[in-house]
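Removed: one protein chain of the complex. Kept in place: all other protein chains.
Order of writing sets the labels: A and B. Residues in every chain begin at 1.
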Amino acid sequence: MIIYFMCLILFCVGLYAILVKRNLIKIIIGIIITEYAVNLFFILVAYRSKGRAPILIPDQIVKNMVDPLPQALVLTAIVIGLAVTALMVAIAVRVYEKYGTFDITKIKRQKG
Amino acid sequence: MIHNPSPLFVAIPLGAAFLVSLLGKRVKNFSDSLSNIATFSLLLLSLFSISLVSKHGMLVYKVGGWVPPIGICMVLDGLTSFMLVTVNSIAFLVTIYSISYMERYTAKWKFYTLFLLMLAGMNGVIVTGDMFNLFVFLEIAAISSYALVAFGTEHEELEASFKYMVMGLLASSFILLGIALLYSFTSTLNMADMSRFLVKTGAIQIVPFVTVLFLMGFGLKAALVPFHWWLPDAHPSAPAPVSAMLSGVLIKVLGIYALMRVLFNVLGISPPASTLLMILGIISMVLGGFLAIGQEDIKRMLAYSSISQIGYIFLAIGIGTPLAILGGLFHLINHAVFKSLLFLNSGAIEYATGTRNLRKMGGLGLRMPVTGYSSLTGSLSISGVPPLSGFWSKLIIIIAAIQAGHFILASVAVLISILTLAYYLKLSV
Partner (left out) sequence: MNNKPKKAGMTLIVKTITRLTVGLILLFGIYIVLHGHITPGGGFAGGVIIALSFIHLMLAFGKDLALKKLSEAQASFFESLGAIMFLTIAILGFVGGYFFLNFFLDKGEPFKLFSAGIIPLCNVAICFKVGAGLFAIFAALVFLKIGSGEER
């Protein structure tokens, strides 16, 4: 039970970094932490008590394995997170080229 | 294959996208012709799917032959074929427009690759019948749109794309959290199976929490107030065909269609949820309308008007009677058509005059007559002047609101409609 609370605290740490910090790179790190927290929650959902890893070894009785389906889904979600991180870093580098700074209070040129 | 063409809707744009990425630089004019052929064949397939659904009812396609709930299945019913026709027809017209508009940018084949990927993602969201598959296709379409908004790499495009990306990723995290909670409770991922399980076990405590999570996630993708902050920056900065696709189709498919599927088919809508939808819809309408009056930039005004019209559709879904849902869907296809028309017109105006500021333009109707007449028709239709189509869809929504007993909401809808006419008169120069 306590491990789910720690997962929620990790999510809130990431959310704090997105909302409060002013540097672009720190916002990117906040988003990465948030996505990791959600992936971790998904895997923790699949735990069965006293289970083993779901790998089949010769002459082994299939008795007590954890759920393997969320593990495959989280693999896909991790790859999606990687692609999005790469795109964000590329855009951040281009923003630095154009504006000369990473501070988001100085990159506001659009109003309203 | 003839009796169920569902996987072709995803396979054709994916194949075309990667073929363009492979050969687009070497063969001249290859990217133009291949993407136009692809979108035209998709349009024909979607019209064919309407005739199939009206003959057979609902069609289910088991991918790979695996029986659900083990395998993924793709579902074709009435709502699906309706959305497919909307998306594919506008995509076809936008690809014809962008043959000559994108000559200004150097790498045209990259634009076509990203565009076809976005189209494949949207078609996948519409056709699928499985929850995690919905999430994967949603991410494909969203990531392609983040890259497309930043396509010209000017100052404001990069800043707008960064803001859009941060908010879009937050929304995707909320949606994934909702799917994880639902899976932990029902231990299946198929939409039909999940709904049967939820009905069998009665009222549970987890359904309201998951409803709020999905409302936050999909509402952010559909630019519902208070999650609309990314839209007035992202839609004006993108190149014109991308703005037309984004504002006309993407916020509807990713936001409204996915929310309707999840709320109506899986979770079961409850009275507090529909009241919340109605309130958020009214606030969107009013806020979008008032903020659109003081804008000078033509595309920014159109973006705020998008927020306002999406508020109408949410109001209609929130009321919940069959007449209201009919009005909401009719308004959806109307808004897709005339918002893309107005954005493409603004792209043509910007191409011809080189500026987007409304104060500096005047009397353009004399020099560009086709653009002038079509934007006049579009603005009159969106404000609800009879006998153009916008009038009928708004009338159905207002009648449904009065029938359900919400008189205040109906009168606010009429007032905002008059306000819409006011700020669109600024456009018909």
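Of note:
Definition applied: a contact is a pair of C-beta atoms (placed from the backbone, for glycine too) under 8 Å apart; a residue touches a chain by one contact, two chains touch by 3 or more.
Computed from a prediction, not measured in an experiment: that's the story for all the values here.
For the chain missing from the display, the contacting residue among A:6, A:20, A:65 or A:89 is A:89, taking the whole complex into account.
Hidden from this view is one chain, which touches chain B at 1, 7, 11, 14-15, 18-19, 21-22, 61-65. On the side of chain A, the interface with the absent chain consists of residues 55-56, 58, 75, 79, 86, 89-90, 93-94, 96-97, using the contact rule stated above.
The definition used in the following text is that only the chains that are shown with their structure count from here on.
Taking each chain's centre as the average of its CA atoms, chain A and chain B sit 27 Å apart. Those residues of chain A that touch chain B in the shared complex are 18, 24, 27, 31, 34-35, 38, 41-42, 45, 69-70, 73, 76-77, 80, 83-84, 87-88, 91-92, 94-95, 98-99, 107-110, 112.
Only residues 132, 136, 139, 143, 146-147, 150, 153, 155-156, 158-162, 165-166, 169-170, 173, 176-177, 180, 183-184, 189, 232-233, 237, 291, 295, 300 of chain B touch chain A when the two sit together in their complex.
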